[in-house]
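Missing here: one protein chain of the complex. Every other protein chain is in place.
To keep things simple, chains are lettered A and B as they appear, and every chain counts its residues starting from 1.
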Amino acid sequence: MAKFFNSLRDGVGFDLILVGAAMVFLLALAGLPLVYNVLMSFQQVDMFTLGQLIRPFAGISNYVAVVQQPEFWMVTRNTLVFVVGSMAGQFVLGFALAVFFAQKFPGAATIRGLFLVSWVMPGLVVGAIWSWILAGDFGVLNSILRGLGIIQSNIFWKSDPSFSIWAVIIANIWLGLAFNMLLLSVGLAAIPRDLYEAAELDGANAWQRFWTITLPMMRSTIGAVLSLGLIGTLQQFDLFPALTEGGPANTSNVAGYWSWQLSFQLYDFAKGATVSVMMFVLVLFASILYVRSTRHEVRG
Amino acid sequence: MKLTKLGLAAGIALGALMVAGPAMAQVTLKIWSIDGVDRVGIADTFSKEFDEQNEDIVVEYRGIAFDDLVNETLRAFATGNAPDIVSFDNPDFAMFSSRGAMLDITDRIAASEVIKAENYFEGPMNSVTWDGKYFGIPKYTDTIGVFYNKDLFAKAGITEPPKTWAQLTEYAEKLTDPANNVYGATFSARAGEEGTFQFLPIIQMSGGGYDNVNTDGAAEVLDLWKKMIDNGWASRDVLSLGQWDSTGTFNSGNAAMAISGPWEIDRMVEDAKFDWGVALLPTITEGGDRSSALGGFDWGIMSTTKHPDEAFRALEYFAAQDHRIFEEFGNIPARSDIELPVTGVALKDEALKVFQEQLQYAQPRGPHPEWQKISKAIFDAMQQALTGQMSAKDALDQAQATIKGITG
Partner (left out) sequence: MTRTYTPWALLAIALALAAVYLFPLYWMYVTSLKSGSEIFANPPSFWPAAPNANIYADVWARRTMSTFLWNSVIIASGVTAITVILGTGCAYVLARYRSAWIDLGLFAILMLQVLPASVMITPLFVGFNQIGLLNYPRTAVVLAAAAKAMPFFVVLVRATFMSVPRELEEAALVDGNSRVGAFFFIVLPLARNGILVCAILTFMSAFGEYIYSKSIIQSPLLQPASVGLSGFLGPNSSDWNAIMAYSAIYVTPILLVFVILQRRIVSGLTSGALK
C-alpha cells in the first residue's frame, strides 16, 4: 500500500493520475458520444428510441442509403473542395504572413498581434459579418470589386452555385488564418539563427534557404498545423447557417453540415450519424499523419 | 326545497374550493412556440395573460427560433422533458400526431363550450387531424399572394396586376430597372420549408400535389422563374433569401413585385414609401385553376403532459382570444365564425380582403408524418432547376421518385 502511494507521489503513478483524469473526462464526454454515433449508424432510429441504446439492427443499410442519396457525390466533392481550399488558403497565407513578420522592422510584433483577432472571434459573429460583406446586391465586396474594375456585374456569392462554396471558404480562411500564422510563427522562431547565417555565408539565396532550412526544420510544425487545420475545417459549422445553409441546391453543402441537416432538419438521426462516422474515418487518417509528424520532434 | 338546499350546499362547497384554490399546489404548464423571439406574438402574449388570470396555474413560456422548434421538441420528448403545450407550423404537426406524441383532444373539443370543430376552416383543421381524431386546434392561418408596387407599375405603363405566370414574367422584365436597383420581382426559392411553401402551390394549380410533383405545368413555371433569375429580372439571391428578407427588398423599393403573405402587411404599412396592392397568386393559363399555400401554426397538447385539464383550459383561453389576433398581430384566425374588424388602415383592409379570397384556394401541405423529407425533395428539385444543374422536368422527375419512396 505504501508503495502504491509512493508511486503516486514519486513515480509512474503520478503520471498516470495526470493523464488518467483527463482521459476519463474525455472518454466520458467525447468518447461515449462517439460510440453512440457509431452505434446509431447501424440501427434504425426514430424520435421514440432516441434515448435508448438497444434499437433494431439495420446492418449497413444506412450506409447504402446515404451513398444512394442524390446529393452524396456533390457533398463529397464539396467537402474535398472546402477542406483543400480552406486549408491551402489558411496555410499558404498563414505561412507567408509568418515569414513576413519574422523579418525585423518597426512594429512587426505589434502588427502581427493584430492578425490574431480572428482567432478569438465567435464563429457565428464571423459568419454574420461575412454574410453581410458577401451579400449579392448590397454587399461591400461586390462594390469594391466593381470599383476596381475586376467584375462588371455583381457576383451572387451566396446564391450562385459556382461561388457559394467559395463564399464559405473565404470566410473560413479568414477565420483560420490567425491560428495557422501563430503556430507557424512558433515553428519559425524555434529554428536556430546560426543555421541561416551559415547558409548565407555559403552563398545560399533567400529562396534556397527557405527550401533547405526553413521547410525541413518546420516539418513537425507543418504536420501539426495541417492536421489540426483539417480537424478544425471539418468541424466548421457556425459559418454555414450564417452564410449559405449549404445551398443553393447543395452546392455548398459539406459532410459536417449535411450530417446535421439529416439529423435535425429531416429527423433522420441514423443517416446523420452514418455521415458523421464516415467523416470520422477521414479524420482518423489525418490524425495518423499528425502523430507520425511528432516523431521528428526534438526536445529542447 | 330539498333540491335548493342541495344546490346551496354545492354552491358553498364550490365557493370553498375556489377560495382554497390558490392555496392548493400550483400547476405548472410549459408552453413552447416561436413567438416572442424577435417580435411579440400570439403565444407569448396570451400565455402571459393566462398565467396572470389563473392563480392555480403558472405558465413557463419559452420562445424558440423557427428553425429549432421541431428538433428541440423532438429531443425533449425523447428524453421526457417535453412541454405541455406546443405550437407547430402546420406541416410539422403530423410527424408528432401520427406517432402518438400529441394528446387526442377529440372528446374534449366535443364537450367544450369555447372550441368547436365546425368553426374552423377545413384546411387548417385537417393539419391537426390524424386518423379521424383531433390532436390540436389551428392557431392562425395564412397564405401567399402577389404584392405589387403601384407607383412602379404606373411608371412602366402597366395597369393591372399579372394574371398568369407568363404575364408576371413579362411584367418583371418591363419593371426591371438596373440603373435604380429595381428588380421586376422577388420571391423566396430558398432551400427550406419556405421554398416549398412558395413552389408547391404551382404544382397544385397544375393539377399535381405533394405526391405528384412532376407535372408539365410546374416545369413550365419553373422555367419562367429560371428565366427571371438568369436575365436579372429577379435577384439571384431569391435562392437564399427567406420571405421576410425577400419582401424587405420590395419594401425598400428594390423590387416591383413580391410573393409573400399577410404577415408582411404591418411592416409594409410602416416601411413602404409608395402605393401598393395585393393580387391573387397568378395561374398557369388565364382563368386556370387557382391554388395557394396554406400556412399558419397549430396548437397542440403533448401526450406526456401531467395536466391535460389545465392544458386544455389554456387552449380554450387562446381560442377565445382569436378575434384579437388580426388587429394586434396581423394574423388571420383560421375560423369562419369571426368577422374581422375594419382596422381603418386602408391598405391593410384592402390587402386582407384579397388574402381572405386567396385563402379559399389554399391547400395544406401534407399532412404526412415524413413531411420534412417530402419538402426537401421538392425544394431540392426547385433549386436544381433554378441553378441549371438539371432541366426542370428532370429535377421534378427525380423528386417524384424520391417522394414515391417516402409515401410508398
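A few comments on the model shown:
To be clear about the criterion, contacts are C-beta pairs under 8 Å (C-beta built on N, C-alpha and C of every residue); 3 or more make two chains touch, one makes a residue touch a chain.
Owing to the predicted nature of the structure, the values given are computational and were not obtained by experimental measurement.
Residue A:138 is the one among A:138, A:196 or A:210 that touches the chain missing from this view. Checked against the hidden chain, the listed residues B:91, B:138 or B:192 yield one contact partner: B:192. Among A:62, A:172 or A:263, only A:263 touches the chain that is left out of the view. Although one chain is not drawn, its touching partners on chain B can still be listed: residues 37-38, 62-63, 65-68, 72, 75, 78-81, 181, 190, 192, 194, 242-245, 248, 252, 254.
The chain not shown here touches chain A at positions 9-11, 14-15, 17-19, 21-23, 25-34, 36-37, 50-51, 97, 100-101, 103-126, 128-130, 132-133, 137-138, 140, 143, 146-147, 174, 177, 182, 185-186, 189-190, 224, 227-228, 231, 234-238, 242, 245, 256-257, 259-260, 263-264, 269, 272-273, 276, 279-280, 283-284, 287-288, 290-291, 294-295, 297, 299-300.
Just so we're on the same page, only the chains that are shown with their structure count from here on.
Taken together, the chain B residues at the contact with chain A in this complex read 67, 70-71, 74-75, 77-80, 95, 99, 101, 181, 190-192, 232, 235-240, 249, 254, 372-373, 376, 380, 383-384, 386-389, 398, 402.
The residues of chain A lying in touch with chain B in their complex are 46-51, 70-71, 135-137, 153, 156, 158-161, 241, 244-251, 263-268.
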